[in-house]
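Just one protein chain is left out here, and the rest sit where they should.
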Amino acid sequence: MLNIGLLGCGRIGVVHAGSIARIEGARVAAVSDAVPAAADALAAKTGAQVLDSAALIASPEVDAVVIGTPTDTHYDLIHAAAKAGKAIFCEKPIDMSADRIRDCIEAVEAAGVPFMTAFNRRFDPNFAHLQACLAAGDIGDAEIITILSRDPSPPPVSYITSSGGIFRDMMIHDLDMARFLLGEEPTTVFAVGSALVDPEIGVAGDADTAAVTLTTVSGRICQISNSRRATYGYDQRIEVHGSGGMLRAANVQEHTIETANARGFATAPAKHFFLERYEAAYLAEMQHFVTAVRDGTVLAPGITDGLRAQMLADAASQSWETGQPVKL
Amino acid sequence: MLNIGLLGCGRIGVVHAGSIARIEGARVAAVSDAVPAAADALAAKTGAQVLDSAALIASPEVDAVVIGTPTDTHYDLIHAAAKAGKAIFCEKPIDMSADRIRDCIEAVEAAGVPFMTAFNRRFDPNFAHLQACLAAGDIGDAEIITILSRDPSPPPVSYITSSGGIFRDMMIHDLDMARFLLGEEPTTVFAVGSALVDPEIGVAGDADTAAVTLTTVSGRICQISNSRRATYGYDQRIEVHGSGGMLRAANVQEHTIETANARGFATAPAKHFFLERYEAAYLAEMQHFVTAVRDGTVLAPGITDGLRAQMLADAASQSWETGQPVKL
Amino acid sequence: MLNIGLLGCGRIGVVHAGSIARIEGARVAAVSDAVPAAADALAAKTGAQVLDSAALIASPEVDAVVIGTPTDTHYDLIHAAAKAGKAIFCEKPIDMSADRIRDCIEAVEAAGVPFMTAFNRRFDPNFAHLQACLAAGDIGDAEIITILSRDPSPPPVSYITSSGGIFRDMMIHDLDMARFLLGEEPTTVFAVGSALVDPEIGVAGDADTAAVTLTTVSGRICQISNSRRATYGYDQRIEVHGSGGMLRAANVQEHTIETANARGFATAPAKHFFLERYEAAYLAEMQHFVTAVRDGTVLAPGITDGLRAQMLADAASQSWETGQPVKL
Partner (left out) sequence: MLNIGLLGCGRIGVVHAGSIARIEGARVAAVSDAVPAAADALAAKTGAQVLDSAALIASPEVDAVVIGTPTDTHYDLIHAAAKAGKAIFCEKPIDMSADRIRDCIEAVEAAGVPFMTAFNRRFDPNFAHLQACLAAGDIGDAEIITILSRDPSPPPVSYITSSGGIFRDMMIHDLDMARFLLGEEPTTVFAVGSALVDPEIGVAGDADTAAVTLTTVSGRICQISNSRRATYGYDQRIEVHGSGGMLRAANVQEHTIETANARGFATAPAKHFFLERYEAAYLAEMQHFVTAVRDGTVLAPGITDGLRAQMLADAASQSWETGQPVKL
C-alpha cells in the first residue's frame, strides 16, 4: 500500500484524491492545506489524517507526497520532501524560475527520491495512444507537428498578472507536448502574440492569442497556436505529419449525438471544463506514479522535463518580447 | 462514333444530352419530343436533328436510342426500337406491369439488341465503390443490408395517384440496390407503410413512409426504409454488414465546411436535388452504355433487372396491402 | 444513506458495487452469493456484511436490494423482497415468462415497493441525450426509428440453448429502446432470422442474425437488426427520423486518433466490451435508483416496462417461428 500525503486540498487536490480512491494499492494517508476547512473536508471523505505540511512531510506514515499547492510554495516543499526521502508528485509548473527549478533538481538528485512532474496531457488516453503510434513508427519520422490549444474563456486579468504570461501559464502544456512528440529537443523558438480577446490582458502586458514555431536540429518543425477563447469548448488538438503518414487527435465532444435539420448536421461542443476533459488523464497519471514508485521503475515526465518546458516557455516569452527568434 | 437518338427532351433528356456531350465517341444525332419546343431547344444546343419518334427510330443515322419519355410510352418505343435493331437505353421503370415488361424482354431478345435499364444509382461512384469492395470480398459475405432513402419533400398528390405508389415509384431504386448488393435473389418480402408526411397521400391510397424486409434463400436480410420527407436534404445511405466487417456509404453533403460555435460543430445539409446528387452517376451510366454498345460487352443492369425490380415492388405493394409477407 | 443489499456478486454485481461506491448517499451494506468466495471478495472490497439471501432480504440494515442473480431466481427474490418492503433494482429479464412477470407485478404492487428494471441502455449518456432531444421536440414527431445492434462475437452454443433465443436474450434491449423512443406502444411485430454466424446456433434452434419491424397505432415504424458478430467492436447505433429532422447516435470508439496513410484515413474500432461501452450507463442507472428511492420519485423503467419488453420479445420469437406478423 502506498501511503500518500496530499499537500494542497484545493480543486486539483480533490481531483487527485478521487483518482487515488480508484487506484488499487494506494490511499490518501494525510492531507494538509492552508485553509483548514479544505483539509477537513477532504479528510472526512478519504479517512486521512489532517496535518500541517511539515508534519505531513515528516510523518513516517507517508511514503509519497502530491504537491498541489500554489506555485510559489513548491520550492520549499520539494526541498523538504526530498530531504525526508519521500517520492514526489508535483503539479506544473515546478517554479516560475528555471534557476530555482535547477536547485530543486539538485535537491531531488541528492536525495535520490522519485519525482514526477504532472504534465497530465501526456496521460490523456488519446494523446498517449498517438504518441505510442508515433513511437512505434506507424507514420515514420515526425516532420511537422501542429498543436492547436484553446481555452473556453480567459481567466480574470488579476490572475493573468501573476501567471507568468500566456507562454508560461498556458502554452507550457503544449511545449511539453511538443517535446513529448518531436523526439528531439527544440533548438529555436519564435513567438508572436496579441491581445485580441480582452484588451485588458494587453494592458497587463500579456497576450491572449499566441503562436510559436519550434525547430529541431534535424529540421523538424512544430507550430503551436493558443487562444484564451473558444466558443465551442475546450479545443485540444494535435497532429503529426510524418514521412509515412499522419496522426491526428480530434477533440473530445460532450456526446455522440448528431442532429440533422434544414441547416445541416450538428454535433456537440467539445467538453468545456478541463477537469472533465482530462478526467481520464488525471487518473492515468496518478496510476503511473503509484505503479512506478511501487515497482521502482522510471517516472516520466520527470523533474528535468519540468525544467525543459519552463526553458521553452521562457524562450517563447523572450521571443515575443523582442520580436526575434531565440536559440536554445 | 455512336449516334444516339434521344426520345424525350424533358428534364432527364437534357441530363443525358449533357452527359453525351462529355463522352468521347458519342453524339446526340437526333431528338424527339411530344412538345416541339423541348425538342427544338435541345437540338439547338447539341446540333441534333429534330424528328418524330417513329422517324428517329427508323433513321439509319441513329445507332442507339435513349428512352426518356413518360412510362406508358416505353412499351411501344421499346418494341419499335428493337424491331429497328437499335441499342436501347431505357429509363426506369420499363413499364408499370411486369407482364408487359416480359413482352418487352421477348421483343428485345428476339431482336438481339443491347438493352440497359437506367438504374442510375448503381453508377454513383460511392455506391459503385461499395459494391466493388463487397464483390472483392473486403468484408466477407453480406449478412444484413440497411438502405435508408429519403426524399427532401413529397411530390404533389396528383403525381402520387399515377405513380404506382411509393414501392413502385420510389423504393424501386432501393429494391434494385438490394439486388445489386445481396448477391442472391430475395425470396420473401414484407412491407409496412403509413401516411405521416401528408394525409392526402393516405387518402389517395398510398403511403409516404414505408419499410421493407427482404430475405434470401441463404438467410441474408435486407431492411429498407423510405420517407417522402427529409429536412436535411436528399438522404441516401447504404450499409452492408458482412461476416468480416461493414461497408457504409455516407451522404454527399453540399460542401466540406464545418462551423463551430457555442452550439457545437455543424456541417452542410445533404445535397438536395437528385440531379445534382447523382450528377456523376448519370454521366457514368451513359459512359457504360456507350462503351458496352461500342465494344459489344455486357450491359448491366439489363432488361431482366428491370423486371426483377418491378416484381419486388409489386410484391412489396401486395404485402403492404394485405399485411402479410409475400413469397417470390 | 441508502443501505443496499447486493443479491449476486458475479460480474454484474461487481459493476453495481463499483457504481454504488461512486454515488453519494448510498453504500453496499450486505452481499450474498451462491458462491461464498464471490460474496467474500466483494465484502472485502466494500466493507459489507456477507449474508445468505434470505437473511439479507430480512435484514433491517438493508433498505433496498439489487438483484443480479441468475434469471430463474428473480421470481422468488422479488416476491421475498417485496414482502419485506424493500426497494428493488432487478436485472433484465425479470423472468423468461410473461405470466410469471405478471405475478411479480402483483406482488410488487401489493407491497407498494419501488421497482426498477435495469435496462441500462436508457441511461447511456448519448442515448439519453438523444431521447431528451426527441422528447423536447427537436425533430418533431418520430416517424422511422432504426436500431442497429451487433455483438462483437457470439456466446457459446451452450449459453444459447438456455438464453430464450436471440429475441429474448439480445434484442430485448433494442425492443425496450424502441419503446423508449417511439412514444407509443408497438401494435405489430414482424421478425426474420438466420444462423449465418455459427451453424451450430441454427442447429440449436436459434438465429444469430435477426431483424424486426415494429409499427404503432399512428403508423410509426421501427426497424431493428441484430447480429451476434461484428469484427469492428460492439456496434450500438440508433437513429430517429422525424417530421422535422433526424437524430443519430454514433458508436463510441476506443480513442479519437486518426491515422492517415496511402490507404486513407483510419480510426479506432468501437469499444468491444459491454461493461466498458456502457460504464457510464451503469453508473447513471444506479444513480437514478438511489435518487428516486431516496426522494420517493418515479423509477423508470419500471416493472411494467420489463413486462412489455418481454411481450415484444415473445411476439418477435413467435413471428420468426411462424413467418407471420404478430399483433399485440
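For the reader, a short list of remarks on this structure follows.
For clarity, chains are labelled A, B and C in written order, and residue numbers in each chain start from 1.
The rule is short, and it goes like this: a contact is a pair of C-beta atoms (placed from the backbone, for glycine too) under 8 Å apart; a residue touches a chain by one contact, two chains touch by 3 or more.
Only a predicted model underlies this, so the values are computations on that prediction, with no experimental measurement involved.
Touch with the chain that is not drawn comes from one residue among A:S225, A:Q253 or A:T304, which is A:S225.
Interface note: of B:M246, B:L283 or B:A309, the residue touching the hidden chain in the full complex is B:M246.
Although one chain is not displayed, chain B still touches it through residues 125-126, 129-130, 133, 138-139, 244-252, 255-262. In the full complex, chain C contacts the hidden chain through residues 231-232, 253-254, 260-269. For chain A, the residues touching the chain absent from view are 141, 143-144, 146, 148, 150, 188, 190, 192, 194-197, 209-211, 213, 215, 218-221, 223, 225, 227, 229-232, 235, 241, 243-246, 323-325.
FYI, only the chains that are shown with their structure count from here on.
A comparison of C-alpha centroids places C closest to the centre of the full protein.
A centroid comparison over C-alpha atoms places A as the chain most distant from chain B. Where chain A touches chain B, the two copies mostly use the same residue numbers: shared numbers make up over half of all numbers in play.
Across the structure, the highest number of inter-chain C-beta contacts is found for B-C. Taking CA atoms, the transformation carrying chain A onto chain C includes a rotation by 180°, reported to the nearest 5.
The distance from the centre of chain A to the centre of chain C, with each centre set as the mean of the Cα atoms, comes to 40 Å. Separating the centre of chain A from that of chain B, both taken as means of CA atoms, is a distance of 57 Å.
Multi-chain contact residues of chain A (touching two or more other chains): 260-262.
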